[in-house]
Structures are given as structure tokens and as C-alpha cells.
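Omission of a single protein chain aside, the complex is shown with its protein chains in their original locations.
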Amino acid sequence: MIESAATFAFACFALAMLMNLWKVVTAPDVADRILALDTMFINAIALMVLYGMALGTEIFFEAAMIIAMLGFVSTVAYARFILRGNIIE
Amino acid sequence: MSLFLIAALPFLGAVFPALLIRAGRNAAASAAGLTTLLAFIGLMLHIPAVFRGETVYAAVDWLPALGVNAHFFLDGLGFLFAAMILGIGLLIILYARYYLSREDPMGQFYSYLLLFQGAMVGIVLSDNILLLLVFWELTSLSSFLLIGYWKHLPEGRQGARMALTVTGSGGLAMIAGMLMLGHIAGSYDLSVILQNKEAIQSSDLYLPALILILLGAFTKSAQFPFHFWLPHAMAAPTPVSAYLHSATMVKAGLFLMARLWPVLAGTPEWFYIVATTGLVTMLVGAVIALFKDDLKALLAFSTVSHLGLITMLLGFGTKIAAVAAVFHIINHATFKAALFMTAGIVDHEAGTRNIKRLGGLRHLMPVTFTIGMVAALSMAGIPPLNGFLSKEMMLEETAHTIWNGSHLIVPALATVAALFSAAYSFRFIAHVFLGRKRDDYPGHPHDPNTGMWIGPAFLVVLVVLIGLASAKIAGPMVATAAGAVTGGGELPYYSLKLWHGLTPALYMSVAATIGGLALLALHAPLQRIWNALPRPEAKTIFDALIGAFTRLSQFVTEGLHNGVLTRYAAIMVAFTVAIGYFAYRGGTLGTETRQLQEPGMLPVVGWFALVVATLFIVAKHRNRLLALVLIGVVGLVVSMAFNYLSAPDLALTQISVEVVTIILMLLALNFMPKETPVETPALTRLRDGAISVVAGLGAGGLIYALLMRDFAFPTISDFHLANSYKGGGGTNVVNVILVDFRGYDTFGEIIVLGIAAMVIFALTEAVLASKVRAYLLNRKPDLPQAGDSHPLMMVVATRVMMPLALMVAAYIFFRGHNLPGGGFIAGLVAAIAIIMQYMASGFAWATERQRYPYHAIIGSGVLIAAATGMGAWFNGKPFLTSDFGYLHWAPLEEFEWATAALFDLGVFLAVVGAVLLALESLSRFAWQPGISSEHAMDINPARDEAAKTGTEG
Amino acid sequence: MELLVASAVGILTAAGVYLILRRRSFPVILGLSLLTYAVNVFLFATGRLVTGAPPILNKYKEVAYTDPLPQALVLTAIVISFGMTAVVVMIALGAYLSSRDDGTAMPVEADGAEEEA
Amino acid sequence: MMEHLLIAPVVLPALVAPFIIMVLRHHLDLQRIFSLASAVLLAGITLALAAQAADGTVKVYELGDWPAPFGIVLVLDRLSAMMIVLTSLLALPVLLYAIGSGWDTRGSNFHALFQFQLMGIMGAFLTGDAFNLFVFFEVLLIASYGLMIHSGGTRRFHAGVQYVVFNLLGSTLFLFALGTLYAVTGTLNMADLAVKVAQIPAEDTALLRVGAVMLLLVFAIKASLLPLHFWLPSAYANAPMPVAALFAIMTKVGAYSILRIYTLVFGPEVEATAGLTEAWLLPAALLTLGAGAIGVLGSKKLGRLAAFGAIASMGTLLIAVSLFTQTAAAAALYYLVHSTLAAALLFLVADLVMERQGQWILPQLPMPQTGLISALFFAAAIALAGMPPLSGFLGKLLVLDATRGADLAPWIWGVILLGSLVTIIGMARAGSLLFWKGHGLESEEPATSEAPPVDTLPAKPAQLPFVACFGLLGGLVALTVFAGPATRYAEATAAQLYAPAAYIDTVLGRTAE
Amino acid sequence: MENLFELLVAAFLVIAGIFGIVGSFGLIKLNDPMSRLHAPTKATTLGVGGVLLASMLHAAAFEEHFSYHELMITLFLFLTAPITANFIAKVHIHRQETRETMPEAGGDDHWATHDTPEDEERRHAAHNPPAEE
Partner (left out) sequence: MKLIWRLFPHPFLTLLLTLTWLLMVNRWSLNSLVFGFMLGVIIPFVTQPYWPNRPNLRRPLKIAEYILVVLMDIIQANIIVARIVLFKPNADRRPNWITIPLELKTPEAITALAGTITMTPGTLSADVSDEGHALLVHCLDAPNPDAVRDEIKQRYERRLMEIFE
């Protein structure tokens, strides 16, 4: 049961990532692209934790945690760039 | 005196004048003269041995591996030349002391002159042909300096370059020839080579070696068609012309032909190349000389002609001709040097060398006239002077020479040449000294002081004495030298006397003299015809050639290295792929030993995302921000792929580096154009696309082939897996490799990072110190700016995030040895924690709160890593040997300590410092007065409230 | 899986090379980044592709591990290329700011040389 | 502690540089003192190491106490000893020059970068591990980026972009090559690679060959082999000249690596990699020499002239290297030392001229110290062109002699000799324009558009730059006079290179059988 | 008991998957940029949250050890998601809106994104009289 649920979840998040990808490359506005990339980061976290669960290992935890932290930084950086041009001022 | 010393003295002497010039012109001249005199005396000490027919040797091995050795020997030929070089050198030194004016840097002159003298002495004393080459090229170089000595004269520069080009290239050809010759003979020592006539003449390499060596000799001795450089070298001061271009350097080619005569001469090839060249040169030189109005040009072409004469004699290949050649070498040196010095005196005193403006000087300069007349008559071949004797011998030999079946052609042409020779000699006397005194000389002609005429006078005395008593005075010398030229053995009978009876030579001689007088009489109309004739001007051709070649070189160089990186890179990639493919085709590809693994859903999705993002980067790269966003996708997918493929450390590193890189690029992009224009034509893009596709196919194909095959041998990482815990104290094998097995790589790596940051810092300083700073200060943002540069929410969030992130960094640091993580990733995380502060609260605010200079953090990181490595020395172990153990402090559980952690701390610090220094430097570009805020956030109701009530700052 | 990785390396390489052949410094830097990805994956893949076997020693049971060495090498390579990228970004910026020209070709220069006969 | 001397050439600058950054960042005089002292000490250390290696023993230093091939080892043999000595002896005059000319004050962190540069070069010469070679290549490269753009300037920045991008391509290729070699053999240690490569089955050589040749191309980029040399002219011509002088050793790192790897690992008798280079390496080297010589003649700027001179000398060197015979290797090694010193001298002299007259090869008014400078230029020119009496001529003779048996011998000879001729014509042209023509210029309009402002010239000429130049010239003279011993060392080195068994056995800890 | 856990884990996974995909679907479906910004919050909260809960539960139930470090991920997501949303919203306001098209800013003049340097100076003058510190 868990296995099929996990497969379902995998499929959902994978599909979600493809949707994000679609948005990243086709969105009319760069703000949408940044948003899509940020969402991609979040889906990636989910996928990573899922994968770790499937393998029964905790080895992917750090990566997920770091992505949670860093996805934010890069998204803010992109946004700041559009808002201010200069991201450190 | 040792031959070494004789050869070395001029070089030593070259040092003194330059040093002594402060002490005055006389000191410089004396130093030059004394060293030359010393060498000359040293040489004379060998007279008894040389005239006994012995050979004096001196040998020291220099470069035995190659066979280039300081082997010198002195035989008759060498003695003759060395005596000429040093003897005439002495006279020239004396002459030059008075000839050069006060403005001329005399120290330099004597230095160059002695340098040249040394090189010449070296040539004639060398027993090693490679050593000879060294001196040979040195004569080219030093004569370059001497010809260009008068730096203000363009003719000097051009003449110098021309001489260097022609003689230098001949010398280079000779190098090849000599190497071949030495190869055939099995040694580069002349004394060995000269014993190997049969081997050399029967070798396949004989002809190429001969041609190459003769190229050297002919260019040096100004043989047709390389003769053109010599007249232009006359731009040199007259002492130089007298020395180099009459007595010595141009004779080096003759010397070489004489030196190698025993092994090279005697073949048809030799005869036809050498004798023909000599004959043509003799004729051409003599004809041109007659029509030259410049005294020195006249003498220069006469020299060409006489050099041709000697070359022709050597080319005949008979021993008796060789004797004549040697004899004429001596005679020519005496009268020609005297003539040059005479010309120099005339030039010096009358203020011009143009024959057209001279005449009648006999009355004003009787001494000079006497000297010049005797020398010129000798050149014309008038008895009883020495020139007559050797010319007679020459004519006699031509009479016996058959050229391609013809008995007549050589003697006939030789007679014509002699006729012209007589004519220009007579002209020298008649048009300069004879005739009516003029009143329009540019100078005030009078005889010079003794120092200037004593040299030529001495030579003229020799001219007369040799002519009158040749057998006594020149006989032994000629015999000894000719003996050396012909390679020992008996010389055939010859006699050096004025009257041989009514020989063909006498008739030819008489014809030449009479004809010469006739030509002189007809000179004016002949000159008009000559001037009307179209004839190739060698200098124009040469200049055009060299100019064209220089422009071609510029064109090729500028065209090839046109500064377009795109093309460089395209060539590099294409070349690499081509060579890689070539290498691949040369081997065999084994069968696949691994199975394809079925990819699950995740890899396919990831692959798809990666490919789409990558292709869109290419398609959309002109929108730079968009490309950066897409790069973020690629980075994320690659990082996930690392995770998926069992590389968590890589995933962590990749994603953290990714973020920092993007921040960095955004910082830079702020100042750069946001769009890339379309510049390349479609065809170029197509070409680039083709190159890229091929490169991609190469890389992809290569890794595919590798992935489908196992290692050919067990890998060394089996050892790492087996020893990571036992020997390295960690279970994260990747980390143990990084800090222990291959800690040295990591040491290098953090240094790379540290240097990168320093470079960025230094660059920032450089840019901000330049005019760019003004531009930056007044720069308006490219795009409209939103308000609220330091939003409240962001500031608050990052304040909480920072300690949390540092906690994460600590966590990742401490567990790295056993689980994914380590100092590098921890460093990046910590750096990002601080960057967040910069981004949230601003550069000025964050910088103010930075207590430790980033330089120091980098430095301490590297030092800690190095010190940890060196710590092992005190344990008697090599650099970077790690140690670890377990500590137990009740009530805590035992925990592990490892020096590797200290090393990792160094890594951590270096990374933190480097990342922050780099970003901080970049951020400084944007700094403008007034943008710094004292507050972390622009909008803060609490602050406003406090300001109103005055409670809090 | 091997096909996916190999084709990804190929595509990244091709895209990287194509961008490096552009005439402005920014796309060239983008190209270098892509090429860096390509080579990192390449280098990583030389340890062959293994899933679910990270080289973290398991003290309790015998398990298979993937080859840790290429991972360590890639880590070093990532760090180094990061430093290099930072420097090239900086130099490109300096070049642009000092000439307002972000082309990668050498700026054309007034020719100060004259011909001598 | 003496057994740790082998790591000292790397560790010493690695300590001095951060110390300078941390403690002496604002004290120029102290920086100079420490930097110089370090350079002197380094020279002493390398000489001591050379003394150890002179008898032909191979010394191995196992970093981290891990045996080869599992850990990284440093290896000292005649070749590496020679290279580190050359590096340290080159560094001294260059550093003196940089200090004397004030170049070190025209930007930040010069001395630290200089030390790091030395560290990278030393590390590259000493390492016995292929991947570690990559790491130290990067160390020396990144330090060189910093030194190259030291003090900034528009053209320098643009040249810097090209230099860095091209070398990053090279670094990428390096990783591709190393990855391929590792994927085939499973090892990174050079000696171990040699063992493994020799045992590669004949039916599976294609991939190994690709790896091997990519590695060669990487080194060829460093060695500026045509058509991979394009990075060099702009980079060297626009670098501060003392830095370019130091870079004279960097091209040699490429040549060294080719010699090392293609004798030790892919030696001539290894069947798997047979025929890999014969068809193209030598022609490329010939073209390199040609392009360099033509470049010397075709250069309108002094810096470029020197850079092309360096390329020409690399062409000659690579001709000798590409023959892969012991005799040619010996010739190459002798020529390598010569061309390093000669190129460095030419760059320094170029700086002396450019300081006074700007960079264009144009007739100019006479400059201060013309006599000395023109003499030095003359010496550097004949050295680099391979004219007697300096060591370049001997080196060229050695190369010509060594190539006698080669198939392309006539081509080699022709190109080398013509290359010399064109080089010397180019040098003569430049020298006569710069030093002679100006004497007639007083009355004319002075062409000083590019000349530096007068105030940058020291009122009293600094002695140190001349000391540095004469130091290098002294090196050339010594190399000429002591050509016998020098070639004996080169021959012994070549012999050691072409008998790699001792190296391999020592590194892998196997007792020689 | 085990079945219950299994059921729970499976349920969390299914819920997570649904909310994950809804978030990304919303990104495509919703037709105005500000609305699109809402979508990812689902993926962040219940999407990732569900997975994390499932993972924790799974570890506790089937791998005989408790695992709660997943909470760290949640912590970070909760801390950061509002900020990213805030920034992207600001980007939108900056690029698509003007002061006039925006609703009233309460008692204040305008929204921070539409602040200009002049406004900043004005505030500075009003609230930071020169005497202050």
C-alpha cells in the first residue's frame, strides 16, 4: 500500500515539476518564472524526502534542508535584482 | 701564447673601451690597441712552429655531447688570416682614433670593433666547425652593430639590417651544411674532417652540404648574386669599411672555402658552382665599380670583384690556383685596406667622397696621393706592385681552364674583368687626385696628421715590397698558407716573381692595362650609356622584398591573432574533437561489459527538465536574467541527479555553489547590459552549432562508451573504502578522501578559492581606483527601481535565519567526516547566512557589523590547514598525516576527535572568507554616497514610534 | 540510465560550447557554467552509475558502495570552477566597466605603428 | 626534518602568502622583504633538493602517510628537481624587477599572488599524481590570472577575459581527460597509470587513447602549441611585463607535463597509445615556431614581439619534445632552460623600454639609459633568436643534431633555421627602430602618443631592474659557458625519463628487480 | 497496528501528492499573476508537509527509530516561503501596478514598493530630526 501511495506521490511531484518547468520556460513574465523555479525547489525537496523514505535512508535529509534554505536565497536574489537592480546595497 | 688567450684577448679588449670611455678617447683607443697588440705578439710567437709546417693546438671540451668544443688550431692558413686580422686591426684602431669625431661614442666603437675582431680571430683559429659557426654568426651580429654605428643615418640602419639579413641567412644555411658535414665525417673537428675527403665526397649529403656551406661563404664574401649588401654596408664609418669590408669579414667566406678546400674541392660540382660564381662576381663587380661615383662604393664593388677573383681561383680546384688565391688574399688585403683608408682621409678632409666633386687633390694632399696612387696601381695590376703578381697568376690559371668544353670563355671573361679592374683603378687616381685643383671642395683638403696616414702608408710599403721581393717577403707565408689550404703534401712548382717570360698571362695583362686606359678615356660617354641602361637596383628589390615580407608577417600575425576569442575557442574545440577522434580511430573499442540500467520515472523527468532548460538557455540566452533563472533549473536538476546517483555530498555542494554563483552573476549583471544583441550572422551560428554538436557528441559518446564498460583494473578507491574508517576515522568515504587520502588536493583547492577572492579584491581595487569610479558614482540604474530597498519582513526573517543557518553549518561541519557534509559545504552555508544579511539590510549596515576582515579569515583558514598538515612532522610523519582518537569525559558519552576536523576547519574558514570577500568586493561597485542607511530596514513603525516618543534609538 | 546521463552530458557540452562561441562575455560565462556542469557529471560518471549506494560506510551491515573517488574529485572540481567562475565574472565586469564594451574580442586600437622602409 | 624538505617548495610559499595577506597587508616594505626572503629561501631549498636528485635517485614523499597509488605522492627526480630550481632561479630576478620597477605597488596583493604562483608551479612540477597535477595547474593559473590583470586597465581586462576563458576551456578538457583515464584504469597516480596502461588489453585501447590525447592537448594549450596558442599573445603582451617574465616558466609547465606523461605513462614503447602523436604533433610544433617567428617580425608592439618570441621558442622546444627520443629530450631540456631565461629577459627589457617610450615599436626620442637597455635588448634578441654566442644557439644546435634521424628532418631544419632568420630580422627591425632611428628625430614631431607621462619615470633610474636583467643575462651566459655540465645533466635527466622503471618502482614501493 | 501506520503513511503520501500537484497546477491554471502566487503555498505546506509526516511516521513505524529532523525542513520552509512570496509580489507590484492602481495604504500614503527616494528623504526629515543621536 505504501509503495503504491509512494509511487502516486512520486508521480504527482514529478508531474508538478514538469509543470513548473513548463512555466519556467514559457511564462510571459520573469516574475512567474522565478515563482515557478521556487516551486520547483519545493517539489524537489518533496521528491528528495520521498526518495529517502523509499530507500529507507536518511542520507538525503541534508540536501533537502539545504535546498529549503537556499532556494529562498536565490529566489530573493532574482526578485531583488528585478526590484532594485542591485541585490546587495 | 695559448691560442685560447689569443682568441680571448679581443673579447676581453671589448670590455675595456666601454668602461674606459669616461677616462677619455685616448684611453679607450689605447686599451683597444694594447689588447690587439698583445694578441698580435702572441700570435707572432708561433711563427717558428707554423713556418716549420707544424700545427699548434689548444683544446678544451665545451659541449662534448654535441661535439661543440673549444678546439683551436693554428696552421699556415689560420696564421695568415689571424695576422691579417690583428695586424690590420691595429692599424685601423690607430686610424679610427683620429677619424672619428668628438660626437661619436668612441668607447662603443672600439667595443664593437674588438668584438668583431675576436669573432674573426675565432673563425680562423677554430678547429671545430660548430665553434666556427658560433664565431661566424658573431661576426654578422657585431658587424650589424658596426654598420649601424652612426645611428642618425638611415642608410646605416638599412645597410646594417641588409647585411645582417643576407650574411645571417647564409650563416644559418651554413649551420645546416656544417651539421651535415660533421655527420658525414663523424666529428665536428676540422682536423678530423679534413682527413675524410673520400667519405665526404662520396656521401649522398655531399651536394646539399656543399650548397649550404657555400651559401654561407658566398653571402659573407658578397658573391654574386648576394653581392648587393656590401656597397650598402659602406654607410659604416670608413675604418669599419676598411677593416670589415676589405680586409677581414668578407674574407671569412674565402677563408672557409680555403679551409674546407681539401675535402670539398676537386669535384665538378665544386668547380662549376664556385668557379662560375667567382668569375661572374669578378666581372659584375668590376663593371659596376667603374660607374660608381662614390669613392667607397667604387672600392666596395672593386672588393666584390676581387673577392670573386679569389673565389674563382679556389673554385678551379687545382693546387696552383689555390696558391694564387692565397697570394691574392694577402695582396688584396694590403692594397684595399690602404685604399679605403685613403678614401676615408679624402672624405674626412675634402668633406665629400663624390668623385664628381673631387679632382686635383694631388696638389693639396701629396702624401695621401702617393699612398692612394701606389695602392690603386697595385689594384690595377701594374708591375712591379704586388697586385700585378697575383693577377698574373690568376690569368695564367684561367688560360688553362676549360669550362663546359670551352677553352676560351674563362680567360676571355677574366681578361675583360681585369680590364675593367684597371679602368676603375685608374679612375680612382685620375678623377680624385689628378687634374686641376678646384675651388669648390666642401672642406679644406690637406694631408691629415700622421696618425691617420701612417697606417695606409705602412700597407703601401708592403705593397711595394711584396711586389719587388715577393719570394723573400711573402714567399714563406704563401707557401705555408697554401700548404695548409691544399691539405699538406707537396705544392706544385710556382714562382713569385715579376717576369715569367712571354706567357699568355702577360698578353692578357697588357691587354687589360691598355684597355683600362682606353675605358678611362671613354668614361664620360660610357657613363651616360650606363646611366641610360635599365638595370635592377638590388637595394630596391631587397627593400621591396623585405618590406613585403614584413607587411605579410604583420598581415598574417594580425589576421591570425585578431583578438577574436570566439574564433580562438572555435579552433580549439574543433581541433580537440578532431584529434580526439583521430586517437579513437587509431585504437580498438572493446565490447561492452555492463548492462544498461532501466531508468525509473524520476531520472526521465529530471533528464527532460535538464534538456529542456538547457535548450532554452541556448535559445533564450540573449535575455540574460532569464538565462540565469534557467541555469538555476539546471543546477537544481544536476544536484538532484547527484543525490539520486548516490552522491549526497556532491548534491549539497552543487546546490550551495549554485546559489553563490547566481548571486555573483546577478551582482555583475547589474552593471552590464541586460540583453545580448544579435551579432553573428546565421552562417556563423550554423558553424558554431555544428562545432557544438560535434563536441557534444564527442563528450556524450565518450562517457557512454565508458559507462558501458567496467574498469580494466580494480580501482584504487577499493582501498579508500576499506581504510576510510580504520585509517581515516570517518565513515563518509568522500569526506575522508577529501581531508585525508587526498587532503593535499583539498589544500590546493582552498588555496585556489582564496586566491580567487584575493584576485577579485585586487581587481576591485584596481577598477575603483581608475576613472571607472567616477562613472559608477554617477551611474543611473538601467531599470526603474522599486522602493523599500531593505524590506522589513526580509530583515526580520534573515535575523532568525542567520543563527539557524549557522547552526546548520555547524551541523554539516561536524558530521561531515561520517555523513554527508564537511567543511566546504558548511563554509558555503555559513557564507550564505551572512550574505543574507547583506541582501536584507544592505552593504553598509552589514559591513559595519563585520568584525573580522575577510582577508584574515582566508589567511587563517589556509594557515590552519597548513599548520595541521605540518603538525604531523612533529609526529615524524609526512605532511597532512591525520590522527584521530576517542575521548571520554563522564558523564558524556565518548566522542571522536580527529586532526582532519582541524584541517576541515581550515577549509571552512577559507571558504567563508573567500566567498564573502568576493561578494563584498563586487558589492562595492554599487556603492554610491547616500545609499548607505544607518538602519537595517527602511520602514520600521517601531522606530518611528520611538522617535516620536524619544525612548529608543 | 546510462543513455540519459550520457546524452545529458552531450547536450550540456554542446550548449556550453555554443554559448562560449558567442561574442559577449556574459553568454560566454553562461556557457562556461554549462560546460562545468557537463564535465562534473562526466567526471562523476566515471565511477559508473549506481543508485542507492552512497559511499557512507555502514557500520552494521555489509552493503555495496558506489565509487567514492570520482565524487571527491568532482567536489574539488566544483570548488575550483566556482573560484574560476567568480574571477572570470569579475574580470568581465572590469572589462565592461572600463570600456563599456562587453565583447570578448580585443577592442580595436588606433594603430600607433608606422612603416619603416 | 630533512625528509620533509621535499614538500617545502610548496609549503613555504603557501605559508608566506597567507601571512602576507593577514599580517602585512598594509606594509609594503615588509611584504617585499618577506617575499624576497621567501624567494631566496626557496632557491636554497630547490638547490638542496637538486643536489639530492643529482645522483639519479628518485625520492618519494607520501602525503598523509598513505602509500601510492592510494594517496598523493610527491616525486623528486632529476627532471622535477631541474624544473623547480629553474623556477626559483627565475623567480628571484623577476621579483627583484617587480620591486625595483614599482610594479608591485600598482595593484593589490602582488606579493601574495606571486608566492601563490610559485606554490602552484612548484606543486605542478613535484606531484606524482595526475589529478593533483590538475589542482596545481589551477593554483598556478588562478594566481596567474591575478598577476596578469594586476593593476587593471581596459586592454588588460579584455585580454584577461580571453586568457581566463581559454584556460578554463583547457581546465575543462583536463577534467575530461582525467575522467577518461580514471574510468579506464581506475587509478590516478602517474606511476600506477604507467603500470596499468602497459597492461591494457590490445583489443580495448580506443578510450584510453582518447584520454591520453586529451591530456596531451591540455598540456599543449599550456605549452602554446599551434593552434592552441591563441591565448598567449594578448595575455602576455598585456600582462605587466615582469609577470610575463614569470610566465615564461608557465609555458614550460606544459612542455614539462608532456615530457613527463609521455615518457612515464604513454612512453614510446607503450603499444596501446602507439601512433597517437606522430602524425600531427611535430608539424604543429613546426607551425608554432613559424607563427612565432613571423609574429616577431609582424609585431607592432613590443609586448607582442616578446610574446611571439616566447611562442617561437616554445615551437623549437616542442619540436624537440615531439620526437620522443632520449637525445631529443636532452636537447629539449637544455633548450627549455635557455628559452625560459631568454624569454624572461626579453620581457623585462621590453618593460624597461615601455616604461620610457610606450609600447609601440616606433622611432622615438632617445630614452634615458639607452646604451644599457639597447645592449640588454640585443642580448635578449640574439638569445631568443638562437644566435651565437648565447645558449640559444647551442640549444638550437642540440635540437638540430637530435632531429637528424627524423623523417621530417629537412623540414625541421628548414623551419628552425628560417625561424631563427625571421626572428632575428624582426628583432633587428624592432631594435633599430627603437634604439637607432630616434636619433634623427629631435627636430621632428615627437611620436609620443603612447608614451607614459613623465612623472611615472623615476627621477633617478632604479638600479634593481638592471640588476635583475643582468642576473638573467648572467644565467644565459652561465648556461653557455657551462654548456658541458648542463647538457650532461640534461642527458642524465633524459636517460632517467626514458628508463621509467626506477621511478615507477620507487613510487609504488616495489623493490627493484 | 502496523496496518494503521501503513494506512496513515499512505494517506499522508496521497494527500501530499495531491496538494503538491495542485500547487503546480494552479501555477498554470490561474490566470492572473498575483493569484498564481498563491498556488505554491499548497505545495510548501501540505505537499511537503505531508511527505515529511509520512517520512517521520514511516521511520518510527517501520525502521524502528524515531526521526524528527524532517521538522527542520518545515521550519525553514515556514520561515522562508512568506519572504519569497512577498518578494515576488513586490516584483509584480513594481512591474505591473502604479500607486494609482493599488488600494489605499491604510492611513499611510502608498505601499512600500512604490516608494521613491524622495519619499525616503521626506520620511527621514520628518522622523529623524538632526539632533537625534
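For reference, chains read A, B, C, D and E in written order, and residue numbers begin at 1 within each chain.
Throughout what follows, a contact is a pair of C-beta atoms (placed from the backbone, for glycine too) under 8 Å apart; a residue touches a chain by one contact, two chains touch by 3 or more.
Keep in mind it's a predicted model, so treat the numbers as computed, not measured.
*Asks:* Decide which residue listed in B:692, B:837, B:882 or B:921 touches the omitted chain of the complex.
*Replies:* If we include the chain that is not displayed, B:837 is the one touching it.
*Asks:* Considering the whole complex, which of E:2, E:32 or E:100 touches the chain not shown?
*Replies:* Touching the chain that is not displayed is residue E:32.
*Asks:* To test your reading of the contact rule: which positions on chain E touch the chain that is missing from view?
*Replies:* Output for chain E: 18-19, 22, 25-26, 29-32, 34-35, 37-39, 41-42, 44-46, 66-69, 71-72, 75, 78-79, 81-83, 85-86, 89-90, 92-93, 102-115, 119, 123.
*Asks:* When the complex is taken as a whole, what residues of chain B touch the one chain not shown?
*Replies:* 787-788, 791-793, 795-797, 799-800, 802-804, 806-808, 810-811, 815, 837, 841, 846, 849, 851, 891-893, 895, 936-937, 939-942, 944-945, 952
Operating definition for what follows: only the chains that are shown with their structure count from here on.
*Asks:* Which other chains touch chain C while also touching chain E?
*Replies:* A, B
*Asks:* Of the pairs A-C and A-E, which shows more C-beta pairs in contact?
*Replies:* Between the chain pairs A-C and A-E, A-E carries more contacts.
*Asks:* From the C-alpha centres, identify the chain that is farthest from chain B.
*Replies:* Ranked by distance of C-alpha centres from chain B, the top chain is E.
*Asks:* When the mean CA coordinate of each chain is compared with the mean CA coordinate of the whole protein, which chain is closest?
*Replies:* Centre-most chain by C-alpha means: D.
*Asks:* Report, in whole Å, the distance between the mean C-alpha point of chain B and the mean C-alpha point of chain E.
*Replies:* Roughly 67 Å separates the two chain centres.
*Asks:* In whole angstrom, how far does the Cα centroid of chain B sit from the Cα centroid of chain C?
*Replies:* Roughly 36 Å separates the two chain centres.
*Asks:* Which chain B residues touch at least two other chains?
*Replies:* 563, 565, 569, 573, 628, 644, 648, 669, 699, 702-703, 706, 715-717, 720, 741-742, 745, 749, 752, 755-756, 759, 763, 766-767, 770, 786, 794, 801, 808, 819-820, 922
*Asks:* Name the residues of chain E that each touch 2 or more other chains.
*Replies:* 72, 76, 80, 83, 87, 90-91, 94, 113
*Asks:* Which pairs of chains touch each other in this structure?
*Replies:* Result of the pairwise touch check is A-B, A-C, A-E, B-C, B-D, B-E, C-D.
*Asks:* Touching residues of chain A toward chain E in the complex: what are they?
*Replies:* For chain A paired with chain E, touching residues are 1-2, 4-6, 8-13, 15-17, 19-20, 22-23, 29-32, 34-36, 38-39, 42-43, 45-46, 49-50, 52-53, 56, 58, 61, 64-65, 68-69, 71-72, 75-76, 79-80, 82-83.
*Asks:* Which positions of chain B touch chain A when the two form their complex?
*Replies:* Chain B reaches chain A through residues 601-602, 605, 608-609, 612-613, 616, 625-626, 628-630, 632-633, 636, 639-640, 643-644, 648, 651-652, 655-656, 658-659, 662-663, 666-667, 669-670, 781-783, 785-786, 789, 794, 801, 805, 808, 812, 819-821, 825, 829, 832, 835-836, 838-839, 842-843, 919, 922-923, 926, 931.
*Asks:* Quick one: which bits of chain B touch chain C in the complex? Just the residue numbers, please.
*Replies:* Per the stated touch rule, the residues are 158, 543, 547, 551, 562-566, 569-570, 573, 594, 596-599, 603-604, 607, 610-611, 614-615, 617-618, 621-622, 624, 627-628, 631, 634-635, 638, 641-642, 644-650, 653-654, 657, 660-661, 664-665, 668-669, 671-673, 676-677, 679-680, 688-689, 691-693, 695-704, 706-708, 710, 715-717, 720-721, 724-725, 731-734, 737-738, 741-742, 745-746, 749-750, 752-753, 755-757, 759-760, 763-764, 766-767, 770-772, 775-776, 818-820, 824, 911, 914, 918, 921-922, 925.
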